[in-house]
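The complex is shown incomplete by one protein chain, all other protein chains being positioned as in the whole.
== chain A ==
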Amino acid sequence: MNKTSTSIRNVVAIGIGTAIYVILARFTSIPTGIPNTNIEIVYPFLVLLATIYGPKVGFSVGFIGHTLSDFLMYGQTWWSWVLATASLGLLVGAYGRYFLDLKNGIFNTKQIITFNIVQIITNVISWLIIAPVGDILIYSEPANKVFLQGISATIVNSISTLILGTILLKAYAGTKIKKGSLKKEY
């Protein structure tokens, strides 16, 4: 595929991806019973989109999607958490670009394991480092509050990506035709 057509596809993927992100963020959080802790399907979705379309799309959808959905739901946005979501998309996207091949229908057990190790590491980087540190620097909120929020976000998002993300990626790979799956009949 040549350069301009990939860049157009990236633009459209950012646009549609962001729209899906906003709708999922608005309507599909599943309350776990613990206050203020919801299972968010948006993060597994962001991970799926980033692994398909790469780090640029992952970063942009995380950034624009989180900003828009915050504005639409709360009328304001927390830039530190926006940045955390965007870096989640960026890092998982970079990993997907080099180590995964979902478009050819390949997602084997070894890839499932490495994918989950990578997503847990990136969740830790995003929610336990970027988001709380940003909250302290930009909004000067008390450190123990933001780190507690960070820890609960890390745990919930890692687990929901582990379960829902793996299911989504596997399902997506299943819809694609494997390379070399057609054999010539003699």
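Here is the rule we go by: contacts are C-beta pairs under 8 Å (C-beta built on N, C-alpha and C of every residue); 3 or more make two chains touch, one makes a residue touch a chain; residues count from 1.
Note that in this section contacts and distances are computed from a predicted model.
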Quiz item: The chain dropped from view, which UniProt name applies: "Energy-coupling factor transport system permease protein", "Stage 0 sporulation protein A homolog", "ABC transporter ATP-binding protein" or "DMSO reductase anchor subunit (DmsC)"?
Solution: "Energy-coupling factor transport system permease protein"
Exercise. Taking the full complex into account, find the residue in A:Thr109, A:Asn144 or A:Ser181 that is in contact with the omitted chain.
Key: A:Asn144
Quiz item: At which residues does chain A meet the chain that is not included here?
Solution: 4-5, 7-9, 11-20, 22-24, 26-28, 30, 32-33, 36, 39, 41, 45, 48-49, 52, 60, 64-65, 68, 71-76, 79, 138-145, 148, 163-164, 167-168, 171-172, 175
